[in-house]
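Quick one: the structure is below, and I'll ask about it shortly.
So, chain A:
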Amino acid sequence: MSAQLKLNNVETYIGQFHILQGISFEVRKGEVTVLLGRNGAGKTTTLRTIMGLNPASKGQVQFNGEDIHSLPTYQIAQKGIGYVPEDQGIFAQLTVEENMKVAMKSDNDQTQARLHYILDLFPDLKTFWKKPGGLLSGGQKQMLSIARAYINENELLLIDEPSKGLAPIVVEKVMESIMEMKENTTIVLVEQNFMMASTIGDRFYIIDDGKTVQSGEMQVLKDDQDMRRKYLGIA
Partner candidate 1 sequence: MGLIETTDLTIAFGGHTAVDRVSFSVDENHFKSIIGPNGAGKTTFFNLLSGQLTPTAGKILYRGEDITKLSPTLRTRKGIGRSFQITNVFPNLTVLENVRLAVQSQAGIRYQMLVSYKKYKQVEAKAVEWLELVLLDNKKETLACNLAHGEKRKLEIAMLLALNTDVLLLDEPTAGMSLEEVPAILEVIRKIKETGDRTILLIEHKMDLIMDLSDSIMVLFNGSLLADGTPEEIMKNETVQSAYLGGVGG
Partner candidate 2 sequence: SNSKESGNESSGGSTDKQEETQAPIKIGVLASQTGGLEAYGEQTLRGFELGLEYATDGTNEVAGRKIEFVVEDTETKPEVAVQKATKLLEEDEVDFLVGSSSSGDTLAVLPLAEEYEKIMIVEPAVADSITGSEFNRYLFRTARNSSQDAVAGAAAIAADGVKIATLAPDYSFGRDGVSAFKEAAEKLGAEIVHEEYADPAATDFTSNIQKVIDADPDYLFVVWAGANSPWNQISDMKVQDKGIKISTGAPDIAALATMQPLVGMEGFSVYYHDLPSNEINDWLVEKHKEKFNGDVPDLFTPGGMSAAIAIVEALKKTEGETDTDQLIDTLEGMSFETPKGTMTFRPEDHQALQTLYAIKLEEKEGVPYPVPVLMRELSPEETAPPVRN
């Protein structure tokens, strides 16, 4: 399988701060790749760099073999990349419905089918369909954010800590949905919930101090207690 997304020695500055100092990884089509690392390691910044929100100043970001690191964000998104940001990015004054509408690229049967699927996955969204997004509970916002990324047919999804604030049973549902989607959609996942990460992840990369320091099949990490302790602080 070829690499669908490839980061090659990416460096990113935010203002004068040198945040990413050499990130390299490959994401294979149809796999779930998990980015791990401590708080402040640069995981979120990596996703934002891919999306062009914090453009890379050095290195390459390639999507389907094409350089995308100098494109504006909306063009990157149009290439079929969906994004669930860490802070959910809900449009607070828009209703749940309007939040979804802004995201929808088309309104055909396929989209409607996806919408059905999503509303079955997160019934809460249906209940509060006409409610301003800002008034949702923390977990409901997280659901809405995921839903917005699911509504379009994307080749690649970047998901930043989806399990954050979700009840265990919902986490389970999200995991299931990701597994279901894997066939058509490649996924890059940032996750602190190791249970979740290790269950659905195919490979992992560990980021530390703005650099990718370890990588491999998920099974490797599951087996290697030392590595877990060293980079993730867990046994």
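The rule we apply is simple: a contact is a pair of C-beta atoms (placed from the backbone, for glycine too) under 8 Å apart; a residue touches a chain by one contact, two chains touch by 3 or more; residues count from 1.
The candidate set was assembled so that all candidates are chains of the complex that A comes from, given by their letters.
This one's a predicted model, so the numbers in the text were calculated from it and none came from an experiment.
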Quick check: counting C-beta contacts as defined, which of 1 or 2 touches chain A in this complex?
1
Please output the residues of chain A touching candidate 1 within their complex, sorted ascending.
14, 17, 37-41, 44, 86-87, 124, 135-140, 142-143, 161, 164-173, 192, 194-195, 232-234
